[in-house]
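Note sheet for the following structure.
What you see is the complex with one protein chain gone and the rest in place.
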């Protein structure tokens, strides 16, 4: 798996879906999620593409650099959360020159732990955790069943997409949507949608 | 002719047409003419109806009191102009116990002089003068042809209405509409319309 | 109509009740529409009275206080005040040193203030009237009611107010007010109309992507409707019109970037960045900037740019302390 390819693909997907993510955020948040992430992932991709990061560096290092760029440029709730997720994932990968299926499982688990430690959300709170947590579980399941990197990544992406869809009926208990109380019910969580998107980029580039 | 009846009838017509006058003023002015006049004529009618004015007083006195009330309560350009018109008309009538056709002619002429002295507008400037000046001329013509009070008043009212309609193609050179330059063309002047309305009230009550 | 009001006919009186409740240092008559310094008349001081239709807040009632106006008269929304209010305000502030009427050039304001001035003189109050007509959007002013008074009202009230506070005489205070007017120009742009509460519908319709150039402060349409531009283009249109009338090259300027009421401060600062760039590119210096909604047109979106070519004296008077609800600095 090329961490650089993943981040660059994620940046492209986020850019093309930025307006939709922002619209979803306008419904139950403050209408900036897509543009926040676009800024952050563009910076991450630029860091990887530019001189800032050695593209030949180990994947873990690349994810740490991407995470730093995201923290530095995104702002909002999603900036620290995604930035921490990527940095933790990168740290879990360490200096391993290639990512194994098991390594991916560890990285995603570390990302989830980073998000929940920082943001304090649990599954069911209608946040990105509702996409990330099932993704981690699905990845670990696929791994237990002997799946390879591609299979594990695809399992994570599919579970994340399903998890995002499942946020629709939930009442938000974290993030801005929680201010709406019951009015948050019936809308999909934008951060869960973007998590699914980022993991789709992972599945598309994991081979 | 009962000056009190005229003012009270004028107040009723202005009240029922206030929204329309304001809409006309919104098109080329600042959207307050109808409500300004409504406030002023309501005050004038109240002064006549209330203890402020002796309803048995000579018509000239009643018009002076009405003019004062209009100045005191209307504001805007139309307040001083209509107030002065009525006060001047009242002064022209003096203490005569009844209004003759000739007296009406003098009163309307004095009103017109008051408006042009104060406001400096000439015919063709797209103001109330474009209704009032032809009204005075028509009244004087009718008088010269031996018309009675009712005939003279009706002639004035009809000429005022025609004069108001004739303001549509004019470019304003006085009042707020003049700021619009050529964009004032194609709209009727609200003050000319209200002058026609007030003179219609005169015709309806002159007998 | 999305307004925070009780009844359309009571907006001005209600707002004046609010002003009275918030500012015990002002004597407010919500019925008559007068706002007077509570310590008026100030012995020996030339008094300044201004006023006009409401809907331009904080102008004028918010500019009553030490260093600025002695009294303001608030008419109904966009409607000149009646002479009765002007006389009452004039009498309340007259200390015998004379009263200046600062009158924005609108037929209604001119006529109502003139009537009041005549009546005041009957009562032996010396009144000097100063006409404010700074709006260059009114072209061909010989064949119109003349230029409108807009942003220069704030400049004249502040600067003449400071000179009066220093103890200058009636003639000098009137002269400095006229000097400010002569040296000031304004131009306004609307991105949306506004709604007079009693009318209930917007003063004009503006399609998405359109704007009105050369508007006044009464919700009236402007001189021209054009495609909506960027802040830089809007500022260029306004300053080009001003510069054509009063060259700005080499001038030391007081600049007001004035929100029209519905445009938030962030956009006014975007506009000010463009103003600073434009002026720097045309050889003018901004000595004193002022950015905010000071001369508004109800909830109209848009901006008015006003400039005054300063002299050292005018700068000193601008900087002098002022203590009003709407403008406050020094001391």
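Per-chain residue numbering starts at 1, and chain names A, B and C are given in the order in which the chains are listed.
The rule is short, and it goes like this: contacts are C-beta pairs under 8 Å (C-beta built on N, C-alpha and C of every residue); 3 or more make two chains touch, one makes a residue touch a chain.
Bear in mind the structure is a predicted one, so any value in this text is a computation, not a measurement.
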| note | For the chain not shown, touching visible partners are A, C
| message | Among C:11, C:40 or C:116, which one touches the chain that has been omitted from the display? | response | C:11
| Of the residues A:2, A:72 or A:151, which one touches the chain left out of the display? | A:72
| field | Residue among C:270, C:284 or C:317 that touches the chain left out of view | value | C:270
| note | Those residues of subunit C that touch the unshown chain are 2-7, 11-12, 14-19, 21-22, 54-55, 57-58, 62, 77, 191-192, 206, 208, 211, 228, 230-232, 234, 261-274, 276, 286, 289, 291, 293, 296, 298-299, 301-303, 325, 328-329, 331
| note | Absent-chain interface residues of subunit A come out as 19, 22-23, 26-32, 35-36, 39, 71-81, 118-119, 172-176, 178-181, 183
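Note that only the chains that are shown with their structure count from here on.
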| query | How would one label the connectivity among the chains shown: line, ring, star, complete, or other? | reply | other
| note | Chain centres from averaged Cα atoms put subunit A and subunit B apart, in whole Å, by 74
| said: Centroid of subunit B to centroid of subunit C, CA atoms only: how many Å? | reply: 31
